[in-house]
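Showing just some of the chains, left in place.
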Amino acid sequence: MHVIAEFTVVPIGVGVSLSRYVAACERVLTELGVSHTLHANGTGLEGEWDEVFGAIRRCHEVVHEMGAPRISTTVTIGTRTDKRQSMADKLRSVQEQTG
Amino acid sequence: MHVIAEFTVVPIGVGVSLSRYVAACERVLTELGVSHTLHANGTGLEGEWDEVFGAIRRCHEVVHEMGAPRISTTVTIGTRTDKRQSMADKLRSVQEQTG
């Protein structure tokens, strides 16, 4: 099952500066070869279900290894059977209508 | 890795009444033996990472098989390495402080 997901990792118990943990997750996604796009409030990723959730799991493991005792992550998951759609397709279909 | 998760499934393209799809997901969780609690706006579940995300994946498969061409699901994931905590523990620790 192909998935487009959006996730935001919030490490808890390591102070207020979270960017190095987010950067570590970015490196996890790159190393695993998962297609992803970083933006200000999270990261979009796409691929097969197990690939996507395996990557998010690996991200949790790495952030815990870096010293975060607790993590709260929000994920939104989109799946569809009517057509195959990429994140680039989604963005383009909105942009075409906003002129 | 032990996970406490919260998820809300929104089937798209099948009209406005979504309760039968949510009920189908509840049955999936029960059949798979995943510990879960239904509430008005979603379902809390807890277990090992693969068990929890395997169950959410199975829920997507079932809802697609029921005819929903598109699904948008929101999941919040909590993991911690400092202590083992259940959903019942989380709820109790807040309730003890609200008197």
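Lettered A and B in written order, each chain numbered from 1.
Assume a residue touches a chain if its C-beta (ideal position, glycine included) is under 8 Å from a C-beta of that chain, and two chains touch if they have at least 3 such contacts.
Please read these numbers as outputs of a predicted model, since none were measured by experiment.
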Homo-oligomer size of the whole complex, from 2 visible chains: 4
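We adopt the following convention: only the chains that are shown with their structure count from here on.
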Superposition of chain A upon chain B: rotation angle, C-alpha, nearest 5 degrees: 180
Chain A and chain B, separation of their C-alpha mean positions in angstrom: 19
Contact footprint of chain A on chain B as seen in their complex: 1, 13, 49, 53, 56-57, 60-61, 64, 69-82
